[in-house]
Structures are given as structure tokens and as C-alpha cells.
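A single protein chain has been removed from this complex, and every other one stays in its place.
Up next is subunit A:
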Amino acid sequence: MSTEITAENGKQDIWIQRHFEASKSLVFRILTEPDLIVQWQGHSFAIKSYDCKNGGFYESSHIGSDGNTYGFKGVFHEIIPDERIIKTSEFLGLPFKVIPTLEIHSLEEINTDQTKLTIQIICNSEEVRDAMVQHGMQQQFDSIFSKLDSLIKSFK
């Protein structure tokens, strides 16, 4: 099983797709239950606020590889148990405000014990999308840049 990422030219969204050996309800639990979320997010990930219902607010924080604190906040627009999560997501910790993205998480049953997860992240422009994918604007800061750091070292 591997993760597929699509970011087409001329578009302002990213598609992330992955299969899991689990039922839809189990994948849904992992995506929405706070004690499970902290297990698959990075080690510095902390939930500050979490109200997983239509119109509910959430906020999280994490430490970037540069030692600074970053985070995300947003609102759950729609939660359909075992089917779909639609939320906004604003990246926090930069010296200026950034426009939030819209994220749609969909679950599709392959069979009773196999589920396909599709995450569509919609940005307000192609440039913002590219900045996010290529510069690791969202939680990617840590690992992308630690990898880049070692890549840079290998060039030296």
C-alpha cells in the first residue's frame, strides 16, 4: 500500500489517496478520536481544542524542526460518520496571516475490511498550493526540512 499524491498544473488542489486494511468505521475513528489522532501525528503534536461536530472548532500545535511552535486551527463544516469530514484548516505560527485551506476527507469501502481514504486539500490559488506542497507549509515543516537539511549537507 502506498500513498498517491496528485497536484496538477493549473489547479489549486492536492489529492492524497491511501488504502487501509480496515473497515470504514475504524478508519473514521482513527481520523476523529483525539487519543488516536495524537498517536499518528508527530511526537510534539498537541490538541488545544477539539469539538468534532458540525460547526465545531479545533486547534492544535506542534514544534517545527527550527524549534518554533506552529499549529493549525479551523472549523468542522460537516461530519458524516464513517463517510466524510469537511473542515477548514489555517496554518499558524508564521509572522503573517495565511488564508485557510478547505479539506475534504472521504472514505470509500473497497470491501468489509478494506477502505480507501481520499483527502482533497483546496487552496485559494495555485501558487499557495505549490507553496504548500513544495515548501511543506502544513505540518510538513519538520520532516521535509530535516530531509532537505541532510540533502543540503550531502551537496556540500
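The rule is short, and it goes like this: contacts are C-beta pairs under 8 Å (C-beta built on N, C-alpha and C of every residue); 3 or more make two chains touch, one makes a residue touch a chain; residues count from 1.
As a convention for this text, contacts and distances are computed from a predicted model.
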UniProt protein name of the chain not shown, from "Winged helix-turn-helix transcriptional regulator", "Succinate--CoA ligase [ADP-forming] subunit beta", "3-oxoacyl-ACP synthase" or "4Fe-4S ferredoxin": "Winged helix-turn-helix transcriptional regulator"
Omitted-chain contact residue, chosen from A:46, A:80 or A:94: A:94
Option touching the unshown chain, where A:47, A:102 or A:128 are the choices: A:128
Residue numbers in subunit A that touch the chain omitted from display: 1-5, 7, 9, 16, 18, 20-22, 26-27, 29-30, 36, 39-41, 66, 68, 94-96, 98-99, 124-128, 130-131, 133-137, 139-140, 143-145, 147-149, 151-152, 155
